[in-house]
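Of the protein chains in this complex, one is absent; all others appear in place.
Chain IDs A, B and C follow the sequence of writing; residue 1 opens each chain.
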Amino acid sequence: MSVRICAEAFDPLLELRAFQDDLGERARSIGALATFTGSMRDFNDGAPVESMWLEHYPGMTDAHLERLAADAQRKWQLDDILIVHRVGEVRPGDAIVLVATWSAHRAHAFESCRAVMEELKSSAPFWKKEQTAQGARWVEKNTPRDSADFKPSPAE
Amino acid sequence: MSVRICAEAFDPLLELRAFQDDLGERARSIGALATFTGSMRDFNDGAPVESMWLEHYPGMTDAHLERLAADAQRKWQLDDILIVHRVGEVRPGDAIVLVATWSAHRAHAFESCRAVMEELKSSAPFWKKEQTAQGARWVEKNTPRDSADFKPSPAE
Amino acid sequence: MFSASFKMSIKVRFFASLADSVGRREAECAFVPGMTVESVWHEINGDAPLPGGALVAINHDYCTLDQALNDKDEVAYFPPVTGG
Partner (left out) sequence: MFSASFKMSIKVRFFASLADSVGRREAECAFVPGMTVESVWHEINGDAPLPGGALVAINHDYCTLDQALNDKDEVAYFPPVTGG
């Protein structure tokens, strides 16, 4: 289990590579890996976004992510779980979050990856402030745990 | 949209890297990437498995995967989709399948990735033959589209 | 079995455990109007029943056993799929 808060740009594929290499012989019995990467878009809520500031609560944010990871390991049959989240100054295209779950069973990998991601978005103490041509603005609310059945608005 | 049937070992992270590099500037508006990697385990149905032969139906299998990808692009708001599937001689730890979906919306990325994977397992013409110490045996049936609510048997 | 010299013919393919059980992977069969996926199976395999759960396809598309064939079609018989 690994949780990391990252003040510099990170490369999700390198994070996965490092983790995968560490699995070593365990990889032969795992079978399923689900991942989700969220990246910064250059457009939100009707306006181009130049950059973003990601604030967090040192101490609480780390503890909260550790708890999400530990809860997932209790709830699903996971071999391992990785959560990486960016903080500080973020540029369009930069990765913001990576959640990866390894399991012997695809249902457990898929479901835990999504559930951790939704839980992180609704409860982990991070706050986004967007820099647009009109000045800075705090993002007020995250999209709820939605389903693709509800057609998301273009600005989701 | 990219679909590939692969007679040699492939590296899912390199596949994703190549695809991601090709996205170029598009990456700045995408926001969400969901991936699933299925790998060969060294144990199945109560016996160690030394290697596996993955048969397919050239012509039909490719066409079927192309259709799954195109259907997903119609059903969800996807920026792109990648499916890679191994055939031929496979060793424990080798990647068998990679499904990756890029979208502006996390629900669309998550749901399409899972649905394509489940549909692939239930309908794409591939057949596994396992080599064990007791000889070769055809895998008779894939696990159904399951949920982690149903505790999978250790041999799933 | 019919030779490939018939002008009107169906190409037949078997895969995986089903190829093992019929003892071959390919066959050819004279085409007769009205033939179905099921009748081609018996044309080639006699009384041996098509194994339960077997899947069938015409020209790379899944179909049903009662589907009628056309000249030069490729029909395939195979067990439940186990990829992914």
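To be clear about the criterion, a residue touches a chain if its C-beta (ideal position, glycine included) is under 8 Å from a C-beta of that chain, and two chains touch if they have at least 3 such contacts.
Please read these numbers as outputs of a predicted model, since none were measured by experiment.
*Asks:* Write out, one label after another, the shown chains that touch the chain missing from the document.
*Replies:* Within the full complex, the chain not displayed touches A.
*Asks:* Name, in rising order, the residues on chain A that touch the hidden chain in the full complex.
*Replies:* These residues of chain A touch the chain that is not shown: 38, 54-57, 59-60, 63-64, 85, 96-97, 117, 120-129, 138-142.
Methods note: only the chains that are shown with their structure count from here on.
*Asks:* Where the centre of all protein Cα atoms falls, which chain's Cα centre is nearest to that point?
*Replies:* Chain closest to the assembly's C-alpha mean: B.
*Asks:* Which chain's centre, taken as the mean of its Cα atoms, is farthest from the centre of chain C?
*Replies:* Between chain C and every other chain, the largest centroid distance is to A.
*Asks:* Distance between chain A and chain C based on Cα centroids, please, to the nearest Å.
*Replies:* Those two chain centres are 49 Å apart.
*Asks:* Would you kindly tell me how far, in whole Å, the mean C-alpha position of chain C lies from that of chain B?
*Replies:* Computed value for the inter-centroid distance: 28 Å.
*Asks:* Where the CA atoms of chain A average out and where those of chain B average out, how many Å apart are those spots?
*Replies:* Those two chain centres are 22 Å apart.
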